[in-house]
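Missing here is one protein chain; the remaining ones are kept as they sit in the complex.
Presenting chain A:
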Amino acid sequence: MRLTKTLLVVTGLILSTTGLPGLAQAKVTVLGWPGGSEETALRAVAEAYNAEPGRAEADKVELIFFNRDGFFDKLQADMAAGSDAFDINLVATYSIGRYAPYMDTIDLGADAQKTFGDSVLKTMQFEGRQYGVPTDLSLHFMYYRKDLIDALLQDEAAKAKYAEIAQKYLGKSLAPKDPDSWTWDDWAATALYFSKQVNPASPTRYGTVLQMKNLLFNMMVFQSLPRSYGGDWMDKDGKITVDSAAYRTGLELYKKLYDAGASPKDSLSYEYAETNAAFGAGQAATALQWNAAAGDLTSAEKSPAVAEVTGMVAPPAGPDGRADHIHGLGLGLNKAAKNKEGATRFLKWLATENAALAYAKAGGSPALAPEVVAKVAAERPDLVKLGDFAGKYGYVMTGATSAKALSVYELQAKEFTGYWSGQQSLDEALKKTETGMAELLKK
């Protein structure tokens, strides 16, 4: 009898310390993007949300994070297994299709359109349906050395040399221009002019730093070049259109610059960090790089050699104008969520102007509509440029939110780097890419 009583007491104690509080406080669990400004900003807004008067215990948000390394692979394994360990999960533009089968769509309401604008909301859509709230946006800036370009624009002898180099390598005589009005040819001529291998008098070792490692993210950086020549992954009928003049022009230009020595010899192993290091060391005159690098490259502490002389513009123009590859991080609703109602309430709140502004002030990088971003312009001038470029030049390739989008980027990375490194011809690279993409993107 005593044993039975003891067992009952122990069972009661275990229940009271584990299961019952869970029933009483069904919080909203959010799996966020760990480390960096995204985590800091999410923590800040979650705290603000929980502290709002009248917030029910069941609606309060609890954050969980795990390592960035292999994050999306682990997330896929978790979601495929039907994990209900989180109600809201991170989602990225290029992986929405991959996670869509395990997620619910959400209606963010009219506020979201006013806060972010249509082009930014689209970064969280798959097959026309909204799967997430866009929290952070990534695109690319053309970083350049203001001091070097200013000197070039004022020196007649340098202009003559520039025209001579452009004629020799690009087949046309060009004059130096302000970076904000560069075409890709102007950028290429500038990159060649500022490379010691082409112009021994160059003050920098290289004219640019190309990110050419076999890595899907590098393909996102490259994509804007063919896009500005009218390139796309597929046409409206679903036919793969990557074997096009636009892609040929872009791929050939990269190879021409690499072969001419306008980019470091090890560029085929370069990604984000290496590009930052090269530009930050003052040994490269230009770099097409992620917007996230702006903070580091303009920080006197982190990049003393270039902080004061780094300029940023949108990527150069092609015949179809300028194009800037955008992709976003956001938060969406797990299909297996235990607390869907609470989770939906938090997501809708996150899409409101006040929440987006709080997120921006806390260090996040949301792309906001012009009238909204104006309210934080003094504190976050970089967000003005981000929103401006995203609105004017932002694009998502047709098919780039499909379930196999990541695989398409991977395929392009492998085949294009194979061409750049001289292991296969341009025709072979494009043929293999087209065949592989047709297989990956077939309906």
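What to note about this one:
The working rule: contacts are C-beta pairs under 8 Å (C-beta built on N, C-alpha and C of every residue); 3 or more make two chains touch, one makes a residue touch a chain; residues count from 1.
FYI, contacts and distances are computed from a predicted model.
This figure omits one chain of the complex; the name its UniProt record holds, of "Cytochrome bo(3) ubiquinol oxidase subunit 4", "Anaerobic glycerol-3-phosphate dehydrogenase subunit B", "ABC transporter permease" or "histidine kinase", is "ABC transporter permease".
The residue from A:50, A:76 or A:435 that touches the chain not shown here is A:76. Touching the chain that is not shown, out of A:32, A:207, A:226 or A:264: A:264 (per the contact rule at the top).
If you put the hidden chain back, the residue from A:27, A:145, A:213 or A:385 that touches it is A:213.
Mapped onto chain A, the footprint of the missing chain covers residues 70, 73, 76-77, 80-81, 98, 101, 212-215, 264-266, 268-269, 274, 277-278, 280-281, 283, 404, 406-407, 410, 414-415, 417-424.
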